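The complex is shown incomplete by one protein chain, all other protein chains being positioned as in the whole.
And then chain A:
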Amino acid sequence: MELFPLYLSVKLALVTTVLLMIMAAPVAYVLAYSEFFGKSFLEALVSLPLALPPTVLGFYLLIFMGPKGGFGRLWEKLTGSSLLFTFSAIVIASLVYSLPFAVQPMRAAFQKIDQKLLENAYVLGLSRTAAFFRVILPNTMGGLAASAILVFVHTMGEFGVLLMVGGSVPGQTKVASIAIYEAVEALNYHEAGIMCMTLIPISYAFLLLINWLNRRS
């Protein structure tokens, strides 16, 4: 009986959440505050992973990150090792897969800010960057936290994409959802049961936290 896949799931979810919060912030900011040509195209593109079956994402990621794919080759040149079937590969897959779950709530939080607050900040001489860190961020903490937790639980529950690009390497890409699936397939119901029973309270606790944060903001 191994609990390592559970640890790997939590690690994947944490790394994905941290990276995605940083990457999604500028996108959400642009979508919330500016008008430009092609904005609705960008919006649709960001939400696309929501609408696509994980198999479609998985298929393209497999090609794209493979030794023959553009990104895979670039990665190999930079790091000297191949990308596919490593922890880094499933982090990249999770970033794409969870992107809408980070951007949408963040954007909503940014839009909810009282415009007068921002105008005051600009009048008082704050630059846009300073205003972002000193006015927007402190006032959207609840929304940001909700977005982070949503990304976290969504990544914990990720399955289809990882099944296609993960390769179920123990200690690297064999996360809880894959390990549970394989245990059930191999009729190891006891092992599957233990992992499921551990996963449910973790995910439930995080969802309770989201509700609480949403009510507060």
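In this text, a residue touches a chain if its C-beta (ideal position, glycine included) is under 8 Å from a C-beta of that chain, and two chains touch if they have at least 3 such contacts; residues count from 1.
We take it that contacts and distances are computed from a predicted model.
Remark: of the listed names "Carbon-phosphorus lyase complex subunit PhnI", "DMSO reductase anchor subunit", "Molybdate ABC transporter, periplasmic binding protein" or "Multicomponent Na+:H+ antiporter subunit B", the one matching the undisplayed chain in UniProt is "Molybdate ABC transporter, periplasmic binding protein". Residue A:85 is the one among A:85, A:101 or A:152 that touches the chain not shown. When the omitted chain is restored, the residue from A:66, A:105 or A:143 that touches it is A:66.
Among A:47, A:168 or A:214, only A:168 touches the chain left out of the display. Where chain A meets the missing chain, the touching residues are 62-63, 66-68, 81-82, 84-85, 163, 167-169, 174, 182, 184-187.
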